[in-house]
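Of the protein chains in this complex, all but one are displayed in their positions.
So, chain A:
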Amino acid sequence: MGVVKNISRRSFVKSIGLASGGLVLACNTSIFSNEEKAPENFTSFNPNLFVQLNSDGSLILVSSRSEMGNGVRTSLPSVIADEMEADWNRVSVQQATGDEKYGNQNTDGSKSIRLFFKPMLTMGAMAKAMLISAAAIKWKVPESECLAKNHFIIHTSGKKIAFGDLVEIAKTLETPSEDSLKFKNPKDYKYIGKGLQSVDAENISNGSAIYGLDKRLPNMKFATIAHCPVTFGTVKSFDKTEALKIAGVENVIEIKPVDRPFGTLGGIAVIATNTWAAIKGKEALVIEWDLGENKSYNSSIYLEEITKNVHKPGKVSKDKGNINNAFKNASRTIEATYQLPHLAHAPMEVPNTVAWYRNGVCDVWAPTQVAQTAREEVKEALQIELDKVTINVTLLGGGFGRKSKPDYVAEAAILSKETNNPIQVVWTREDDIKHDYLHTVSAQYFKASITKDNKISGWLHRFAFPSITSTFQKGVEYPGGWEINSASNLPYNVDNLRVEVGKAPAHVRIGWLRSVINLPHGFAINVFTDELAHETTTDPLEFRLNFLSKDKKAKKLQTNRLRNVLNIVAKNADYGKKLPEGHAYGIAIHKSFQSYVASIIEVSVINNKVTVHNVYIAIDCGLVVNRDTVIAQMEGSAIFGMSLAFYGKITAKDGEIEQSNFHDYQMARIHQTPKIHVEIVKSTKPPTGVGEPGVPVIAPAIVNAIFAATGKRIRKLPLIDEGFTV
């Protein structure tokens, strides 16, 4: 992304931002939102939209991406600070509002560091260059004799001046051009690559951190919304008498559905003076629903239907070599079918938003992964201009993809306008699980051919699942391009490869969970690979090391990096050592979000009780910005993967989601926590994804370990439905 453009114009506040197209905008915007106006008599230097240096030396850096445990409010500002030679102790982080001037703010796809590492370096380098210029002017010396170090500019003579003391001069300077900027040698980084503590750690630990659910405004009311139990069903009639009798309930309002991908489902809202009254009021509503056309959706029957669809020829997405010949000439073929259920995101903090509409403007405080999309939704819902909507992004109590869909944000805006009050919309946990954008249900069929000398000559992978595209475009019945790549970019050495997709219409709102398509593909490919190892009586590690391609394709897919992480976990796990009775190792490798991950997991299975003892995980994510965050994300991925392997299943019966809370949609807990050993590959390659690539390897490694321990091959999750306890 080209970032900085020279702006030959003097102005008091010169700000440079990133437009969504990767272009650069100059604008006169302060980094302060409406809510927090800059103090009076405040002298500051704003070289760009992300940096504000104050005359007292305090430095405000902007985080334009959402913080949901990904550590981004620490990592990206630390990149600016490092390049700028700023002192991290003088830094405070300011969260950006939703605005396209910040470039892409969609905090999904594990791309914050991938997309913004370079631009943030540039923001820092630009500020640094201007401070050096300012010092050179002040001292009347050449710039080449000045350097920046730890919040000072130092002259070769040894004299130095604090950053803050240069604000007056720096703010009058022109912005340098991008090509003139000088960047640090990566070996001199002092924050990048280390493990800076989260800027929010203290507030989180003392309870003062503000999540969406914690936002309070004077005279704010609380709202819950009864949505139709069946997706896209509508209200026929309702009776609010009993609800209004509940102490604290003030109003009951119907919300009409908005037919947009992230529009509200519509329903009946109960407005009250506190959340409890709003919840009780919702329970007391009597609503007659028109359940609509999804009322016959039964996900278990549906799974069997799409399974049938993968057992017959589908649409060909990739065809290399000649798969039919491979099957014909094989000494034997093996087939397997894998079935995975819908999943709910269930972030710890339920969907919620505070909105305050007054005099044609709407201020919103939302835990959202997509501040700009949320802004758009509010604009559409209220039919006001975009610049009348301010999205303040609070901390997110987890996102995992749920908070990429701001249907709940627009709901708060609609209710605030209707009631002339600041409103906090709160989804209960039950609402969250029953009305999620669900991770897709999937069926995958494989057939491989094995030659006389035990080589895999052909690989057919056919899958069907309702695509996320169906959320944006009704009627879509097949997966789209990027939902296929993780199958067609198979890292293995197979001459004849075919990928086909089967038909799968959607009956619920589809929205991928953390790791997206890599969950089903990573699972099935890794388990099927294990089946092939077994079938060819080869050790699973050896099989993979040999099977990973080494040819031309290997270069493109960088299979050497996958091989490397696999070797690392094998070493860390001391693969091949004798394990206790009933214990075994399982392996999985997967590339996603441009990162390479391998995992070896040790389980024991005793009387069908599965215990996960050790998780060895290695990731190659290129250059690392915050080591500790990468480790934390891998640890979290292990637990996240265990939850879905053990328990993860959402089912629909007669169109209604059957699960409702953490008793029937369970999570792994502390007593099930294995020892998690993380190794990060040292690398100077461009940084790649971290938040998601750790998850796809967990479930298949567990399943492969269970096979190694028991000989029982699992092709369907969750484990608790397959005769195991956990």
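Basically, a residue touches a chain if its C-beta (ideal position, glycine included) is under 8 Å from a C-beta of that chain, and two chains touch if they have at least 3 such contacts; residues count from 1.
One rule holds in what follows: contacts and distances are computed from a predicted model.
Participant: Missing chain, UniProt name, options "Urease accessory protein UreG", "D-methionine transport system ATP-binding protein", "ABC transporter permease" or "Isoquinoline 1-oxidoreductase, alpha subunit": which is it?
Facilitator: "Isoquinoline 1-oxidoreductase, alpha subunit"
Participant: Among A:Pro77, A:Gly233 or A:Gly398, which one touches the chain that has been omitted from the display?
Facilitator: Reading the full complex, the residue touching the unseen chain is A:Gly398.
Participant: Looking at the full complex, which residue from A:Ala243, A:Ile676, A:Val690 or A:Ala705 touches the chain that isn't shown here?
Facilitator: Here the residue in touch with the unshown chain is A:Ile676.
Participant: Which is it among A:Ser55, A:Gln105, A:Thr122 or A:Ser198 that touches the chain not included here?
Facilitator: Answer from the full complex: A:Ser198 touches the omitted chain.
Participant: Kindly state which of the options A:Trp88, A:Tyr102, A:Phe222 or A:Trp512 is in contact with the chain not pictured.
Facilitator: Considering the complete complex, A:Phe222 is the one touching the chain left out.
Participant: For review purposes, identify every residue of chain A that touches the missing chain, sorted by number.
Facilitator: 67-71, 195, 197-198, 200-202, 204-211, 213-214, 216, 222, 247-248, 273-276, 279, 346-350, 395-400, 426, 428-429, 628, 632-633, 635-640, 643, 661-663, 667-671, 673, 675-676
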